[in-house]
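Below: one structure in structure tokens.
Here the complex is missing one protein chain, while the rest keep their positions.
This part shows chain A:
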Amino acid sequence: MSQPLTCDVVVVGAGMVGAACALYAARAGLDVVVVDRGPVAGGTTGAGEGNLLVSDKEPGPELDLALLSGRLWGQLAEEFGQFIEYEAKGGVVVATSPGSLTALERLAAEQRAAGVLAEPVAGGALYTLEPHLAPGLPGGVHYPQDSQVMPALAAAHLLRASGARLFTGRTVTGVPRTSDGSVLGVRTDRGDIHAPALVNAAGTWGGDLAALAGATLPVLPRRGYVLVTEPLPRMIRHKVYAADYVADVASHSAALQTSPVVEGTAAGPILIGASRERVGFDRSFSLPALRALAAGATRLFPFLAEVRAIRSYVGFRPYMPDHLPAIGPDPRVPGLYHACGHEGAGIGLSTGTGHLLAQVLAAKTPDLDLTPFRPDRFAEEAA
């Protein structure tokens, strides 16, 4: 049909993670092609809130990735800030009982030790930060590093800035490999793309792509709704959510239960999200899920009861059994690299993911140890 395409790296997935991988790989001097069966930001990216959070992460590899990603987002903001609606607005996590406040402050202390800015705020100071919160809350923690970006715009602008050749509406149908199993590129419904390196940034559908390349990757969908209100003058200044620690009887440990994140946006509407349901790829509307979001938001901000929801959107967050993404080379298939499975944190973690993957592709030592993210970790456990 046309000349076969050749490049250094083919990235499958034109969402936020694929865009970040393309940008950092291109800036490392690699010739990049991005291919997606849908449009730019057509999957989970287009259905996300754009949370760049450190507040919701316990110390560990995910928090390290979030901190790295946050620094990189700060740099990108200087380049793209207004186009991608980046806002370093900060987060406020609210405790709804004195017991939860103690647990929340303990977590904040551990996060501070890991490098997070986490400032405890007592009752009165809480209302200086967020004047419209429900009265009588004992306190919370302010996380100045929590930020916001408009995910679809961020993906589109990073892709454009990468200079990568972008092919949307093109479905990958196979992964040709050499006799020793090395990746030769991708076969699509509209011709082959030759490349010695394939980046799996297919998000929730990353398991299917891995299977085409002969590897198993247990990515599963988790349905999430986001509620959007009518535009308002700024009433909510931060990303706000409630954290409650409830005893998990089965494991005799404390399990964190969070309310939906409530926040104002530059454009005016308030976003409330996201719900979490493991129901496969079911797109039908669930009034109970939306009801729970509305109830959680109005408990935190009673004024919202009078505010109208004008729409809601649904997406599928890609989660892995241990809730950590898969990042890095797949030792089972030479030339296959993964960058997927970020669950509800993919927008925030995309920059760090792209940066680390570009370092690996350029044969440099990555800034973070990728061992916790290695894609074959589940296969070993199963064996």
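Descriptive notes on the structure:
Note that in this section a residue touches a chain if its C-beta (ideal position, glycine included) is under 8 Å from a C-beta of that chain, and two chains touch if they have at least 3 such contacts; residues count from 1.
Here is the rule we go by: contacts and distances are computed from a predicted model.
Within the choices "Sarcosine oxidase subunit delta", "ATP synthase gamma chain", "Acyl carrier protein" or "FAD-dependent oxidoreductase", the name that UniProt assigns to the complex's undisplayed chain is "FAD-dependent oxidoreductase". Among A:T229, A:S259 or A:T351, the one in contact with the hidden chain is A:T229. Of A:R234, A:R278, A:R311 or A:K364, it is A:R311 that touches the chain left out of the display.
Even with one chain removed from view, chain A keeps its contact list with that chain: residues 14, 39-42, 46, 152-153, 156-157, 159-160, 166, 168-169, 227-231, 267, 269, 272, 283-285, 287, 290-291, 294-295, 297-298, 304-313.
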